[in-house]
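After the structure tokens below, expect a handful of questions from me.
With one protein chain held back, the other chains of the complex are shown just where they sit.
Moving on, here comes chain A:
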Amino acid sequence: MLDPYILQQLAIGLSLGMIYALMAIGFTLIFGVLNVVNFAHGEVYTIGAFAGLMAISAFGPPLLVVLFIALAAGALAGFGLERLAFRPFRRFSDEASLKSRAMREATLMSSLAMSIIAREAMEMIFGSQFQTVDLAYLINKPIHIGPITIVNGDLIILGVTLVMLGGLQWLLKKSPIGLSIRAVSNNALGAKYCGINTDRTIIITFVIGSAMGALAGILVGLYYGAIFPSMGFTPGIKAFVAMVMGGLSSVPGAVISAIILGLSESLSTSFMPSVWSDMVAYAFLLLTLIFFPQGLFGARRERV
């Protein structure tokens, strides 16, 4: 098993997995609170990448500043998205509307609409081609470890994922905001009756989740040097699959599933044509839904 070929493929799979995990964290957090998929998450990811790119071409700040600009852009995008696509469907506060699945699931469509508008707008402004990125900002400098090669971006992405995961766990478990997020995610109506400001909690969740999505966007954009308006689509699908595999509302479950997904994809290239490697994700999705409808790690866990 210590064949350098396998080791290299494992390293690539791990880095792919971390990239999917990066996106899956914010995605899962928002799902956990609202119980609906936010289809515009992929566009928030793209907005983060474009915000970072514009900062780079405007005044060439250090990488850390670029990341914070992307975070801020993501937070703003998350706030706007909640306002435009989700808030209007919560304007009735009677019990029937609050319990209505139809009201909640209408946001599937409104978030999809927002995502289409955002993507088309970016295509009109920037064109659909790859944007030129200052090559000095790319985080793809090779690092050799024995027989395998990784890049500095892998370490940065690993670090950011761990910080996000740790920070989020701390936030959810130890802070008052986290407490209200957990309460809303568990039972929004109950939380409301207990005096928790559910609207504010939902906005905060969107801001945090979208900031994380935007950070993922700029990091992956600089990792591959590929920033373009439809860049959020494929990672969005992978993050969705990871979320379903992880049990829909568990952030750590989604991260572990994302890594499993990345490893499987990179190893699959060894056994079958690369055009089929996208099928791996869909196969996992199907198998999970058939055999583990509660996710790979079971359902007896706290939400979020």
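The definition used in the following text is that contacts are C-beta pairs under 8 Å (C-beta built on N, C-alpha and C of every residue); 3 or more make two chains touch, one makes a residue touch a chain; residues count from 1.
Please note the rule applied: contacts and distances are computed from a predicted model.
Participant: According to UniProt, what is the chain that's been left out of this complex called? Choose from "ATP synthase subunit a", "Nitrate reductase gamma subunit", "Branched-chain amino acid transport system substrate-binding protein" or "Monosaccharide ABC transporter membrane protein, CUT2 family".
Facilitator: The UniProt record for the chain left out of view names it "Branched-chain amino acid transport system substrate-binding protein".
Participant: Which of A:Ser57, A:Ser93, A:Asn140 or A:Gln294 touches the chain that is not shown?
Facilitator: The single option touching the absent chain is A:Asn140.
Participant: Across the whole complex, list the residues on chain A that are touched by the chain not included here.
Facilitator: Residues in contact with the chain left out: 5, 8-9, 12-13, 16, 128-130, 132-133, 135, 138, 140, 142, 144, 149, 151, 224-226, 234, 265-266, 269-270, 273-275, 277-278.
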